[in-house]
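Sharing a structure with you now.
Omission of a single protein chain aside, the complex is shown with its protein chains in their original locations.
Order of writing sets the labels: A and B. Residues in every chain begin at 1.
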Amino acid sequence: MLRFLVRRSLGAVVILFLLSIVTFLLFFGMPRDPALLMCGKTCTPANLENLHRVLGLDKPIPEQYWIFLTNLVSGSDGFAQGPCPAPCFGYSYHSNEQVWGTLMDRLPTTVSLTLGGAVFFLVIGLGTGLIAAWKRGTLIDKTFTGGAMVISSMQIYFLGPLALAILVYQTQIFDKPAYHDFTANPAAWFGGLIIPWVVLSTIFASQYTRMSRSSMIEQLQEEHVRTARAKGMSRRYVFFRYAWRGSLIPIVTIFGIDLGSLLGGAIITEYTFGLPGLGRLAVESVFFSDLPLLLGVMLFSATMILLCNIVVDAAYAFIDPRVRLA
Amino acid sequence: MTEDLVLPAPREAATDAPGEPLLEVAGLVKHFPVKGGFPIRRTVGQVQAVDGIDLTVHVGESFGLVGESGCGKSTTGRLITKLLEPTGGRIAYRGKDITHATRRQLAPIRSEIQMIFQDPYSSLNPRQTVGKIISGPMEINRIEPEGGREKRVRELLEIVGLNPEHYNRFPHEFSGGQRQRIGVARALSLDPKLIVADEPVSALDVSIQAQVVNLLQKVQQELGIAFLFIAHDLAVVRHFVVRHFSQRVAVMYLGKVIEVGDRDSIYTRPRHPYTHALLSAVPEVNVGAEDDEEVPQRERIRLAGDVPSPISPPSGCRFRTRCWKAEDKCAAEEPPLIQLSGNHAGHLTACHFPEEPTIEARDEDIVLDPALAALEEDADD
């Protein structure tokens, strides 16, 4: 297990390294000069040149990349805006804030949104999927699968405003979505996120309903499940002890991908509900050609996805003893 | 369905006299690496699938290769057809070394060596029509037979006992036995000189199996194609390998040929203990025996356990861990595949302490399985 974690972590570091290089090259491939954007309306060639020097954009790309790496590992005091301890992504071109600090500011919103939503959609999705599989062919099954089909064809930017319009503006049952610090006021935190959670989890849950049902039905047709029935084990016992466990493998796989990409920023959800998370940060960084921020968000999101991947692979070994981690 | 074969006259005069060596294999080795290790994955072991075998298949010969799962018989077939790259040894076709031949060098030979696979369901592309499947090899090799490819395909369909009208059908419209016929037609499309048939009938029902065995036999005899017939079923191999001038069978165990020789010699006068055990394990049916008839009893040998792992095969003789005659010498020294005194010419055995050349019942059964031995002792008391 330890070997597995060490090996996979090393692999992840290599991937992140390559990713940062690609991001760097792509950024300088863009036909836009970030300094020009910062320079503003009263831009003189002298100002522009000065900005280039301050931002380090006058140096060759490999050298810039080297500076980026050393800053990341050991921090730097060489920024005009002030010191920058490791892990240092530098200061945002646009806001002049420290990138790492900005990421940490936005992180709680994204984590709250994602983890809360994940709890909702896992419980609802797996639950309805299991019930549908247990009641296969009945009205309940048809209702659940039909409903899931309809909902999964909807999108957040449809369902989100709809929920806002009905639940917040029309009936005023719920507060307008907003992020409140959990430690300061848990009730406000919950109230502010409930609508995004419900909307996000409704759409995700419908996929998990279908996946959990079909995976269960597949497992129930496995020969070892039939053997367990032939031993006289009850239907419920076989359903939960034999079939369910195998059905989790594809679900864990998809869940890992979903969770990883949500933790990297749920762009549409954040925009729909006006929540300041990592997703919005990512969009802004591209919009303003903000290289330090772009690199920061990119590597952070990638780290989340890679972490989730490692956790998923470790989870396989817990579910299925045939999987050996090496 | 009677197997009335409509065979076209061979389009080129056979240049090979029967009995000439067609395919020679010497010291053939195939090891598959086992990956593992930390922190960088590397090769930590070798699956010794095939570990030094010698075989010669002659022109027009029918050669049987038998053994249980994991003995390397299928790997051998794939090495010979160059679907796998050998780790060591030499493969020569008509005297020409093709062991490490490139695709280009192989091109003229590829069409002469064809393969028939076990699974009639997965070995045919479900999205291609039968006509396309059978003419595929001709297309790849840019062969334009007289009268066109379609005519040739229809001819082939007739040879394998299918309706030529089925040219445009898809594989799923056929039963397992019919699909295997399609596989045979595909193999025949290039006028091969050697067909490697890897368990061609083991996925089929008994009544269909016999149809395909008969078809292959007729194809073999009437077109004079040499066959390497790979199977785990000893009775099927015994029935398939019938050819008046040469009918040999090799028995494999854990990547080695442990006994090879004329079919009758192997089946009735085996010398290797493993061959004895294999033959004795085949369930027998005595059909139509009269009540008072004395049916000769066969020996009863029950081995213990399964075949050991080919990753770390036993030292010396690989069968020694399951052999009742094993002594220290068997662990220390690998027995060479040699002609034992008293054997027919060409009957080679790799054993330090060979058995008597008979398969008749012994005074005492050989029961090595401890559970069986215990139960039988209890029953006797």
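The definition used in the following text is that a contact is a pair of C-beta atoms (placed from the backbone, for glycine too) under 8 Å apart; a residue touches a chain by one contact, two chains touch by 3 or more.
Here is the rule we go by: contacts and distances are computed from a predicted model.
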Unshown chain, UniProt name, "Dihydroorotase", "NADH-quinone oxidoreductase subunit D", "Protein-export membrane protein SecF" or "Peptide ABC transporter ATPase"? "Peptide ABC transporter ATPase"
From the list B:Gly177, B:Pro192 or B:Pro354, pick the residue that touches the absent chain. B:Gly177
Touch with the missing chain holds, among B:Asn168, B:Ser207 or B:Ser341, for B:Ser207
So which of B:Leu234, B:Val260 or B:Cys351 would be touching the chain we can't see? B:Leu234
Interface with the undisplayed chain - residues on chain A: 136-137, 222-235, 242, 245-246, 319-322
For chain B, which positions touch the chain that isn't shown here? 1-2, 68-69, 175, 177-178, 205-211, 213-214, 217, 232-236, 238-239, 241-242, 263, 267, 277-291, 302-307, 369-372, 375-376, 378-379
